[in-house]
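Take a look at the structure set out below.
For subunit A:
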Amino acid sequence: MTLMIFFGVIIIAVILALIRAVKGPTAPDRVVGVDIMVTITVALMVLLGIFFKRRIYLDVSLIYAVLSFVGVIAVARYLDKGL
Partner candidate 1 sequence: MQLITILIVAFLGAGIVYLIGKISGKARDILAVLASLIVVILVSLAYNQKIYTSFYPLPFLNLSLTLRIDPLSWFFAIAVAGIGFLSILFSLEYMKHYQKLDFYYSMMLFVNAGMLGVVLSADFLSLYIFWEIMSWSTYLLISYKGGKAVGAGLKYIVMSTVGSIAMLFAIVSLYTSYGTLEFSSLASLLQTASSGYILFLLIMFIIGFGIKNAIWPLHTWLPDAHAEAVSPFSAVLSGILVRIGIYGFVLVMYSIVGLNLLHKLGYGLLNFNYILCWIGAISIIIGTFIALLQDDDKRLLAWHAIGQGGYMILGISFGTTLGIAGGIFHTLNHCIYIALLFLVTGAVEYRTGGVRDLNQLGGLIKKMPVTFIGGLIGISGLIGIPLTNGFVSKWLIYKTLIMEKHPFLAFVALIGTWGTILSVYKFLHNIFLGQLPEKYKDVKEVPWAMRLPMIILTSVIILFGILPGIPLNVISGIERSFGIKPLSTIIFGMPREIGELNIINILAAIVVAGVFIYLIFSLSTRSRRVNQYDNYAAGSFIPKDKYQYSVRFYDPVYRIIGPYLRDVVDDFYYWLVEKSKSFFQGVRQIYTGNVNTYALYILLFLAFLIITKIGWGLW
Partner candidate 2 sequence: MVNPSLLIAVPLAFAFSIPLFGLVSKKIGKYIPVVALLINVGISFILIPQILKKPAVVSIGGWSPPFCINLVVGPLGVFLVTLISSIGLLVAIYAISYIKEEPTEKYHMLFLLLITGATGIVLTGDIFNLFVFFEILCISSYALVAYNKDKEGTEAAMKYLIQGSVGSSFVLIGIALLYGMFGTLNMADIASRVTSADPTFLFISLAFLITGFGIEAAVFPLNAWLPDAHSSAPSSISAILSGIAIKTGVYGVARMIYTIFNADGILTFIAFLGLLTLLIGEMSAFRQNDIKRLLAYSSIGQIGLIVFALGIATSLGVFAGLFQIVSHALAKALLFLAAGYMIYRVGSKSIDSLSGLGRKMPLTSFAFTIGSFSLIGLPPFAGFISKFSIVYAAIQVKKPIFLVFVVIALIATVIEAGYFFKVVQNLYFKEGKNVDNVTETSGYIIVPMIILVISIIVIGIHPQFITGLLKGAAGELLGRTGYIGWVLGGS
Partner candidate 3 sequence: MSGIYNWMYYIASGGLILIGLYIVLVKTNLIKIVIGLNFIDTGINILLICIGYVRGRTAPIFSRPGISPANVVDPVPQALVLTAIVIGVAVLALALSIVIKVYQHNKTLNVTKIKGLKW
């Protein structure tokens, strides 16, 4: 039950971030929105692991954290014309 509330809150948070990602107005704004979404998702996955009682979600979450970090850095470097 507690977890369900958490999920509800997280989903609202994701939606807020998503709105920012969609609205912009500048490219970095969108990326910030996505970045926040990603961080929230990493946490969400761990919570899902608790929910389903499956440890494998931790691995997923870890992989996701690594890949999204690199992804955000890549976009950032693209934006500052470092690529």
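Keep in mind how these were chosen: all candidates are chains of the complex that A comes from, given by their letters.
The working rule: contacts are C-beta pairs under 8 Å (C-beta built on N, C-alpha and C of every residue); 3 or more make two chains touch, one makes a residue touch a chain; residues count from 1.
Predicted model, so just to flag it, every value in this text is computed and none were measured.
Asker: Can you tell which one of 1, 2 or 3 makes contact with subunit A in this complex?
Answerer: 3
Asker: Show me the residue ranges of subunit A that touch candidate 3 in the complex, using the header's touch definition.
Answerer: Touch residues, subunit A against candidate 3: 52, 54-56.
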